[in-house]
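Attaching a single structure in structure tokens format; questions to follow.
Every protein chain but one is kept in place in this view of the complex.
Right, chain A next:
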Amino acid sequence: MAWGGKKYDAIVIGGGHNGLVAAAYLGRAHRRVLVVEARDHLGGAATTGEISPGYHASSVAHLLEAFPRRIERELKLGRHGLRYAARDVPTIALDRDGRHLLLPRSRKEFAAFSARLPKDAAAYRAYLARLQAFAALLAPLFAERPPKSGDAEALQRLLRRIVWRAELSGGRTMRRLMRMLPESIGDLLDADFESPLLKGVLAFDATLGGGEGPYAPGTAFRAICREAMRMQGQGARLPVGGMGAVVDALAAAVSAQRGEIRVGARVARIIIEDGAVAGVELEDGSAIRAPLVVSSAGPRATMLDLLGAPRLETGPVTQLRSPVPRGAVAKVNLALEGRPEFTGLAPELYGARLIVSPSLEELDHASAVFRQGGFASDPVMEIIVPSIADATLAPQGHHVVSILVHYTPYEIEQGWQSRREVFVQRVVRALEHYAPGIGDIMVAGEILTPPDIENKYGLAGGDWHQGDIRLDRLFGFRPAASFGRYGTSVPGLYLCGAGSHPGGGVTGLPGLLAVETIIEEMPAGKTRQRNEEEPA
């Protein structure tokens, strides 16, 4: 039975940004699409929430760093209402003594940076050049589908291309990259830099989102991956109205392609007939038929819960079961009846991305505490005051602060229930150090621990990367070797969430690349035809 008497070419499970990107691109390819979202609002981890009446902030993700221009253009997101409040948001390392450090974006800023850190300036330039060269080598891989498992020719073409590209940027690039793969960011920075503050902020970026400390092997590679992902985007940007604005524009794009969206519709299972996808069954018992189901839910949930482990072979099931995703970041959103005043920071920089990560030692310590199921007494964090650039977020003269707290464990000794207060106190105390008086103007706040993020936004384990950035979980190995190219063992079932290549962050790339695969593997005629054969 077709729901509401309508027939669909495709059903997209999940109305997060990747699900919506997939739906919009399917619509562009003239498929009739229905998006089903379990919660009563769209957006997943990319939403704008109300902290208290009149105060809005991006609930989880708070900065667009890697959103491709291609998607913005092809889906006409500008026409659908996407505007930016700030472009090229700078990064500042906050210093305990008020001597904050701006990571330079221009020649002028670099001159100031060199004057401040004469010994590290040249090393920083070399570090950036190296990082960008490696990232440029890998960046194209993040923007395209990984080769099909077992397709030796495609893999050979890909590897040869990397070698050629490396050759063009100097013969030693490849060897240096090979060394950097297993290196730790801490060792790498210790070898080249002196300033603890500079090392702290660079290592923060390489470790954020994961649980590994700065001295864990492989964290240097994470820095390269992050840079390569940034290259997909157009610089760090703040959308007007917060992250929810991106999702609103995407939803409008879906509607413009005559796609439909249903919220509050939780999928109970994926219907399989004759070994192929036939549609989905909702929790209310109704069935919606379509020959193509594209899921932006987590790979584990999709394959093990909605499809069911018995339909899979043991190998893929084991691959999906371990490791269990575990987020390592908490989100704190604060509403302020006034402007926070940061000691030692020029007011025009209040809208910057402010990093509290004073040294490698403190970062390492925070990760060690995290690994033992606690949080550091001095939290390492990323602070943005988005209302500086975007007046729509708070009443006139009032502000909101959006904070990512690095190394926050999913499971905590004594439980989150009893430790929540202490956690917030520590974050506010740390804020007070940099912005004295901020506690006095606080009127409301919300905290999202990793379990909260899991419950409220449906991200397994509260892990917004849906699987850490590791070599064994990237490209064709993401989310697992058996599902490395969006398709699954069931004809008509595809994955399109952050669990698939190229991974987490608000990029839309998994959604886009999944649709590219679908169009190649299931040409329009095929889905139509099968649809029309069904009895009305």
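Please note the rule applied: contacts are C-beta pairs under 8 Å (C-beta built on N, C-alpha and C of every residue); 3 or more make two chains touch, one makes a residue touch a chain; residues count from 1.
To be clear about the criterion, contacts and distances are computed from a predicted model.
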Choices "DNA ligase (ATP)", "Circularly permuted ATP-grasp type 2 domain-containing protein", "Phosphate transport system permease protein" or "FAD dependent oxidoreductase" - which one is the UniProt name of the chain not shown: "FAD dependent oxidoreductase"
Among A:Leu349, A:Ala481 or A:Ile519, residue touching the chain not depicted: A:Ala481
Residue of A:Ala38, A:Ala123 or A:Ile162 in touch with the missing chain, whole complex considered: A:Ile162
Hidden-chain contact residue, picked from the options A:Gly78, A:Pro217 or A:Gly235: A:Pro217
Candidates A:Met174, A:Ala256, A:Ile271 or A:Ile519 - the one touching the absent chain: A:Met174
Of A:Gly98, A:Pro118 or A:Pro182, the residue in touch with the unshown chain: A:Pro182
Hidden partner interface residues of chain A, rising order: 149-150, 152-153, 155-156, 159-160, 162-163, 166-167, 171, 174-176, 178-184, 187, 191, 212, 215-218, 318, 322-323, 368, 371-372, 470-472, 477, 481
